[in-house]
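Of the protein chains in this complex, one is absent; all others appear in place.
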C-alpha cells in the first residue's frame, strides 16, 4: 500500500488542501483496475468508513487488479461547517454543487474514430483513455484558470479515468441505501448490498459516474453504428450508503462486503465473495421523482425510506402552529401513486417548495 | 381560546415577524398562571408539537389558571436555513445566541424593598411583577434602539413575567430528555416525564428560565435576610425534549402529559394526572461537563445519550483516513470518570475543539 | 398607480412571502407595455432605488404604455443574512442561483406554427404570449410541486411575459455599470446610461432576460425560415447598476433617466428624453471572460472596473504573509491581452480558483 497526498487547492490563509490517495498494485496484469472515492459532499462521511474497511481487506488480501482508494475527497467541503452541520453540498462561495463540476468530455468521435477506429481493442481503449486524461490536463492548464470546484473535480477525474471500475461513495440526507447504475450494466446491481437501484440513461449531468461512463458509452454506440461491436469498456456507479452525518463501522463492513462481492464477480480479487440475497427493486431515472412541499410548516416524516408506500398512504404530517384557531393545524399529505420513498429532507421544518421526499415510481423487481 | 399575532420584528424586505400567542382564561382566580414557549432556537421544533397537544387538551379541559402558549417563538431563527439544516441557534448576523438576550433585571433591592417590604404578600408580589414588566418596556423604548434578538427576547420576557409558572421548551442536538430545574424547586423534577435533571444555582447567564426565576429568588433571599420569610413566588424551567430537527406527535403526547402532571400538582388544572414512574437522576449545573474533541476527524458516536457510561468505557471512535499508513486511523476515546452522557454533537465530523458530548458527572438519584 | 402584494411563497414558521407589484395603466393602447423588476439577487439592492425614482416619475408623468414595477422581487433572498452581508445569490438550501430558475419555454414550433402561422401579427403575437403564460401556469400546477426558487421565478416570469419590454435590474459584486443586450437589438444599448454592453446570442441559460427574449427570437427565426418576415416582438435586457450592497439615490436618478431615455425612444412615454452622450463599448458574451485566482491569498485589487487595462498591466497584488521568509510574499498578476475589467470579487481574500475578475476581451466601440 502506498499513500500519496494529492494537492487539490489552496485556502485563503495559505494552507494547502490535499487528499489522501491510497494505492495497491495488483498481482495480475489482466485484472481490471479500480478507483473508489468518498466524501465529495462534505456531510456524506460514511463512505470513508467503507474505504477504511476496504483498506484493511486489501492489506490482508492483496488484490489482482490495481486499486486506488480516495477517502476525504473534498477537504474544503468537509471542513465547511455551518452551525452544527456540514455545509458540504455546494461551494459556499458560488453555490455550485461539488458533484457537478466534472469535465464533459464531449469527444468529437467523427474525427477521433476516423484515426483510431481500426485499432485492436486494447490499443483502442488505451488511446481513448489517454485522450480523456489529456482533456482533463488541458482543462487544468487553462490560462484563465479554473474554479475551485473544477480543480478538485479534474484532479479526481484524472484518477478515475485511469481505472476500469469507478465507485463514487455518497449518502442521501435521511435515506435508505440506493445505487445509481448505468442501463448497460444493470446486471451489476445484484452484487452490491443495496436494495434499490436507479437506472441511468446515457448523458452527462455533471456527476462523476456520468463523467466516467458517458464517453465510453458514446464510443461503444459510435463503433456499433460503424459496424464494429464494442462493449462499454468501463464501469461506473454511485453508491448512496444511507444517511449523511453518520459514521457506523459495523454497517460499513456490510457495504464493503457488497463492494467486494462485485469486485469478486469482476475478478479484481482472488477470493470468492457472494452477494447477499435480498429483494432488489429498480426504476428508471426519469421515474425517480421529487416531491416538493406544497405548503410551509413543521414536518413529521411518516413514510420510512425503503418501505413501499401505497397511493394515498400517509407521507407526512405538516404542522402549522399559527393556524390552530382555524382548525387547520395538521395537514396529512400523501401521494397519488404507489412509490418507494428513498430519502427525505434532513430538517423538520420547511419552506414552501422544499424537496420533501425523493421516491421511486413505476418501480420493478430486479431478478436475483 | 384566543389567538393574537404578536409583532416581534421586521425583515429587510419589509415582512413583519409575528408569533402566535394562544391564551386560555382560567376558571379560578386562585390558580397559578402559566406561560409556555417553544422553538426559541430554530432547529428545536419538537416543543411546537407538545404545545399542539396542550392546546387540544385545554380546549377539551378548560384550565383553572390562565394559560399562555407561544409556539414558533423565534420566526427569524426558524426560517434561517443553511443547507438542509436550520441555523437557528444564534443570530446569523451577530453570532449572539437567541437564548441569551433576555434582560438582566438587576433590581436594586435595597431601594425597592425599603418602599415595598412591608406590603402583604399578594401586593408585594404584584408590585414586583409590575416592576419587572416595566423594566422590559423601558428597555424596548431605548432611544438608541435594541438588537433584533433583544426585541424578540424582551417581548417574550414581558409575557413570561405575567405568569407564575414558566416553561421554555428546547431540545439538544442529539440528546436524551433533560430538565433545567432551579435548586429551590427540585421537588418539581419528579413530575415531568424527564429522567435527567440539571440543578441550577441562583444567577443570570442570559436564558429565559434564569431571567424569570432569578429576580424572585433574589427577592426571597433579600426578604429572608431582612427577617421576613418569603418563598420564591415564581417557577421557571427549561425542558429539553430530545433531539433537534425532529417532530414526533406520539412522543409529544408523552411530554405533554408530563407537563400536565406538574400542572395538576400545582392545581392549575382540575384533573388529577399522575407522573410517570421512572428512575430520575440529577447533577449540579457545575458538574454538567462539556468534552471537547482533543483531535479532529470523523466521529462514530458510541455512547448513547441517557445511558450511564463507566469510566474508561468507549465514548467515540475518531477516524483519521489520512493516517492509515501510520496505523493511527482509529482512536478510541473515553472519559476518566463515571458519567451519564446527555447529548452529543449533531455532525459526524469535527474540528479539534468541537464540543463532542455534554455529560453529567457526580450525578445522584432523585427520590421519587 | 395600483399596488398589489403578490404571494410567492411561505416560510417555515408560516409567514407568507409577498412582493409589491406597482401598476400604471397606460393612456394609449398603441404604446408598448413595460415590466421592470429589481433585487432578484438579495444583495443587489440598487435597482430598488431606481424603481423608486421611476415610480415618482410615472406618478408625475402618466405613461402611454402600461407599466409594471416590481422592486424587492426576492424577499427570501433579501432577508437571507450571513454575517454582515446578504447571502442572496443562491438558495441557501439547494445552492441554486435565484436567477437560473426561470422556465425554459422550449415551444414545439413545428406544431404551433402550423396552427397559428397564418395569423396576422397582432393575433399571432397574442396567441404566442398566451402560450408562454399558460406554460408558466402549468408548471406552477405540477402535482409534484415546484421548488422554492421555481415558484418565485414562475410568478415573476408570468408578469414579464405580459410585457413588450422587460428590464431586470441587477448589480455586480464590485462593478462598473454594464448591460446584457440581445444581439438582435444592439441599437438599444445607446439609450441606457451604461457604457459597457455584453452582446447575447440566442439561447437559454436560465436567466430572466433569456427566458423572455429567447422564445420570441426562436419564433422570429422560425417564421423567417418559413418565408414570413417577423421581427422579434419583445425586448429584454439585464442592467447591472454598479456594485451590490449599495443604495445611492442620486446615482439611481441617473439610471432612471437612462431607462426613461430608452422608453422615450420606444414611445412608452410622451416626453422626449435624450440619452447621455458617452463612449460605449461592447463585446460578445463568449468574449466576456472570467479570471480565476491561480493561487490563494490576500488580494489588493489594482485594476479599476470600467478602466481599460493593457496586456501586462497590473491586475492584482496577491499577498502571502506565510511566505515572507521565501521572499515570495507579493505576487503581481496581470493578463496577456488588452481587456476592460468589468467587475471583481467582493472579498479581499481568496481561495485558489476564486473568480477574481470578469473582463471584456475583443471589445469594440458602439457607434453613438
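Think of it as A, B and C in the order they're written, each chain with its own count starting at 1.
The working rule: a contact is a pair of C-beta atoms (placed from the backbone, for glycine too) under 8 Å apart; a residue touches a chain by one contact, two chains touch by 3 or more.
Computed from a predicted model, the values in this text were never measured in an experiment.
Within the full complex, the chain left out of the display is in contact with A, B, C.
Touching the missing chain, out of B:56, B:97, B:253 or B:331, is residue B:97.
Among B:9, B:117 or B:308, only B:9 touches the chain left out of the display. Within the full complex, the residue among C:79, C:105 or C:135 touching the omitted chain is C:79. Residue-wise, the contact with the chain that is not shown comes from C:349, picked out of C:331, C:349 or C:362. Seen across the whole complex, the unshown chain contacts subunit B at 9-14, 76, 89-91, 93-97, 143-151, 289-298, 320-323, 336, 349-355. Listed here are the subunit C residues that touch the chain not shown: 1, 3, 5, 20, 22, 42-43, 45, 48-49, 51-52, 55, 71-72, 78-79, 81-89, 173, 245-249, 298-301, 317, 319, 321-322, 324-325, 329-330, 345-349, 351. Within the complete assembly, residues 11-15, 17-18, 72, 75, 78-84, 86, 92-93 of subunit A touch the chain that is not shown.
By our rule, only the chains that are shown with their structure count from here on.
Centroid distances built from C-alpha atoms place B farthest away from subunit C.
Look at where the CA atoms of subunit B average out and do the same for subunit C: the two points lie 47 Å apart. If you average the Cα atoms of subunit A and of subunit B, the two centres end up 42 Å apart. If you average the CA atoms of subunit A and of subunit C, the two centres end up 35 Å from each other.
Shared contact sites, meaning residues of subunit A that touch two or more other chains, fall at 89, 298, 321-322, 349, 351.
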